[in-house]
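Structure incoming, see below.
All protein chains but one are shown in place.
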Amino acid sequence: MADTSPPTPEPPAAATAQIGVDSWVSEEDQRREGRKWLGRTWERLPPAGKLALLTPAIAVPFLPLSEANIYNYGLFILIYALLALGLNVVVGFAGLLDLGYVAFFGFGAYIYAFLSGTHHEKGHVYTHHWAAQWSILTAVVMCAVIGLFLGSSSRRLLGDYLAIVTLFFGQAFVVFTNSADPYGITNGSNGLGNIDPLRFFAFGASFTVSSTRGYYWFLFGCVIVVLIVLHLLSESRTGRAWKASREDPLAAEMMGMPVNRLKIMAFSFGAAIAGLAGSVFAAAQTGAFPQNFGTQVLILIYAVVILGGTGSLTGMLAGATAIIVSFQVLDSTSPPNNARTLFYLSLVVGVVVIFKKSRAQMAVAVASTVALGFALHAIVHEVWPRGTSGQVTSGGYLTGAIKHWVLLPTNPNRLAVYGYLALIVLVITIVQLKGWWRVAVVPPTIVLTAFVWENLLIQQPAVTRYVLFGVLLIALMATRPQGLFGTAKVEIA
Amino acid sequence: MLLAIWVFYAVYFSPTQGWTFFLQLTVDGIILGSIYALIALGYSMVYGILKLLNFAHGDVAMIGAFIGFGVLTLLGGPLSPAIPVVALVACMFVVAMLGSGFLGLAIERFAYRPLRDAPRIAPLISALGVAFFLENSVLLLFGANYRNYDGYDLISYNGIHLGGSAGVFVSYLGVMVITGALLLMVGLVALVRWTRFGKAMRAVSFDREAAAMMGIDPDRVIATTFFVGSALGGAAGVMFGLVYSQIYYLVGFLAGLKGFTAAVVGGIGSIPGAMLGGLLVGLVESWAKGYLNGNVADLVVFGILIGVMLIRPQGLLGTPALQKV
Partner (left out) sequence: MKKVMVAAVFAVALAILAANALGSAKAPARASASSLATASVTCGKLRTIGMAAPITGPASDIGNQQVRWAKFFVKRWNASKANRNQKIKLVTGDTQLGVDTAFAVKVAQSFKSNSKLLAVVGPAGSQEVVASTTAYKAGGLGFVSGSASRTSLTDGHTDGNRRGYFYRTVPSDAAQGPTVANYMTKTLKWKRVYIIDDQETYSQGLADGVQKILNAKGVTTKRDSISQKDSDFSAAIAKIPSNYQGIYIPWQLAPQAQAFGQQLQAAGKGHIKLFGSDGLFAPGVWKIAGSYDSAFPYNPTDPVVKAYVKAHGGNGEFFGLPSYVAAQVDTLAVTKACKAGHGKTTRAAVRKQIAKTNIATTILGFRVGFKSSGEMKLPAAYGIYQIQKNGSFKRIG
């Protein structure tokens, strides 16, 4: 790739900078010291210890949940964790941008649904009731093979071109399953319903996973196994070679690494994991439908990988938890008060992050935010009573505070739209400002955010979450491209 | 070549329809293709200068279409326009182009400029984020309903019959779209070829560092490129709304995807390539819909794209990427 960007500005030379030593590298120890003991201990823990700590940490919160919450939270966190782990191999380890990844998820689901179920369509009857282990295995292997074929196109295609080809591959998958299949294998837009639960037959005995809890534990096992395999893989020759070819394909090739073969391997490996996730997903959902595998799901998986930090295994689990919990909380089936709690909590976190350098600024900003809200409410209440006479959406413990702090017009539709547009402008302004100027702009922004939230966003949490994920991707890229758990990379100019 | 054989085969063996049908499809394809070409130009210009696949471009065009619809509604709607129709249409185009142009500027400033020196994958993901943000903001603010421009009510249901009443028919609206697109493209070529900005743009896309050393401000040139590309997208959005009447929040995704296909088939980064690619994608789509079942048309278009990528990754008029170390 032609890299014409100007060299990255050198970081300010540290006292320990030496000639011939990259100051970023030499500072690494210092930085490591800077982290508090919790982070240090975590880093020093052997992988097995990390796993031993992580496993119960993931499992325990789900134990007391109801079936529906296990389905909505537990199952989806694990499925997205699995998907993210797979995508992480492609994007994080090998550095390939795969925009058709979600198609492999779909292939897995459709292959399982086709092989373990009965379908009548367009005069064809397909009755295969394969044992689950064979269907899943077939799905995984098929995905790996398809990945191999698609990946081998990357032999001729440089970075961006791979993104293009895979993007269209993903689109073609959706079009194909939706409408273009003449034999009824995918059953068009109806998808394949009527499929078996996970039924394993071996040595004459049979074992069926059919409850939500059962799927949860089965997936849990899958995630642990995949985690262990990926950890071993990333420490192996192949794993190191992947990272080397990601950092600098040319140099890696010079060192005698078969860069193309490595890329294809990563591609195919990621596809296989997606296939596994897909087949379990189909069984748990009791169906496979074209819309399960559209762009929105792709964005969600990318959000998990990016937030967690490409290349980090722990990050994938953390990312999946954060993304799926916020995704489910911002669902219209979840009580609006959960969403509201999440919203105001993140607002607080946002303020803390913005002013982490200066306590004084933070105090001023918080105080003036609170004051501004009440003042505005009082003024509007006098001048334009209808501006404060609206109802708080679905009450809850914050009702009192909201009623007196946020403007709630009787008929907020148009005002809320203008507020939303103004909010975009204000947020953009904040990003540009520094120091006390920023302190001045933050309070009105927060008041406006609350206004837009209470009058517009909380009515449509399901759309809001997608808006927020879009913003999350942009903001993370601009501020912390390595995500939560990733390691910052030094770009070699 | 294969395409020519297929078209000939389809026409020759299609028993009832004959050449008139083929020509009708071709004319329809050209109308569709000119819109795709305008969208493709935005992709290509940005790629040419930044080496960035701006996935959000289709959605910028969608917002252009919504702005045009807003102007149309504000000025009385298609059935009872408050000002003369010509002025109204001009107004729609100007406001939509300015609006999406400034939107493009803002996107460049806040989503892409901070990432100028980041790894290549970062701006791509940021672009996905922008696309997602735009689509869902429109969904949030305006709902998921389809909206009808009713462009034929506004302008005219009539048109030109070529070769008698049984011959090929082009509506005046179609003629307007083709001429409008041509004018915009000619304007763009003139801009790139003969103005200082055009020179600067070509210089920056050839070698940004060297251009900067020669006293060109790359940031300004890039911003202007975004403005021009997005304005073309906005114009395409309004044309789309006028001819095909319905717009909704995801319309930019599909149209953008086709425009993107066009840019890639023509050779991404090449301006004439984008025009050629747009035309080609429009024609292929129209023919595929005409001769095959409607539900495989998209597959054919994507299939051609993947084929072109495998055989000639740099596209029809693109130059092969050289790897500099």
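Chains here go by letter, A and B, matching the order in which they are written, and residues are numbered from 1 within each.
Heads up, the rule we're going with is that a contact is a pair of C-beta atoms (placed from the backbone, for glycine too) under 8 Å apart; a residue touches a chain by one contact, two chains touch by 3 or more.
As the structure is a prediction and not an experimental result, all values here were calculated from the model.
Participant: I'm checking contacts with the chain that's been left out. Which of A:236, A:291 or A:429 qualifies?
Facilitator: A:291
Participant: Hey, which of B:114, B:159, B:272 or B:303 is the one touching the hidden chain?
Facilitator: Residue touching the absent chain, from the options given: B:159.
Participant: Any idea which of A:164, A:280 or A:318 touches the chain not displayed?
Facilitator: Spelled out, the listed residue whose C-beta touches the missing chain is A:318.
Participant: Looking at the full complex, which residue from A:88, A:212, A:310 or A:388 touches the chain that isn't shown here?
Facilitator: The one listed residue touching the chain not shown is A:212.
Participant: State which residues belonging to subunit B touch the missing partner chain.
Facilitator: The missing chain touches subunit B at positions 16-17, 21, 24-25, 28-29, 31-32, 143-148, 150-153, 157, 159, 161, 165-166, 169, 171, 173, 240, 243-248, 250-251, 254, 285-287, 289-290, 293-295, 297-298.
Participant: Can you list where subunit A touches the absent chain?
Facilitator: Per the touch rule, subunit A residues meeting the hidden chain are 35-36, 39, 61-62, 64-69, 71-73, 120, 178-179, 188-191, 193-194, 211-212, 285-287, 289, 291-292, 294, 296-297, 318, 321-322, 325-326, 329, 331-333, 338, 341-342, 345-346, 349, 352-353, 356, 460, 462-463, 480, 484-485.
Keep this in mind: only the chains that are shown with their structure count from here on.
Participant: Report, in whole Å, the distance between the mean C-alpha point of subunit A and the mean C-alpha point of subunit B.
Facilitator: Their C-alpha centroids are separated by 30 Å.
Participant: Touching subunit B in the complex: which residues of subunit A?
Facilitator: 1-6, 8, 91, 95, 97, 153, 156-161, 163-165, 168-169, 171-172, 175-176, 179-180, 250, 295, 299, 302, 306, 417, 420, 428, 431, 456-457, 460, 463-464, 466-467, 469-474, 477-478, 481, 489, 491, 493
Participant: What part of subunit B is in contact with subunit A in the complex they form?
Facilitator: Residues 51, 53, 106, 110-111, 114-126, 128-137, 139-141, 207-209, 212, 253, 257, 260-261, 264, 268, 295-296, 298-299, 302-303, 305-306, 309-310, 313, 321-325 of subunit B touch subunit A in their complex.
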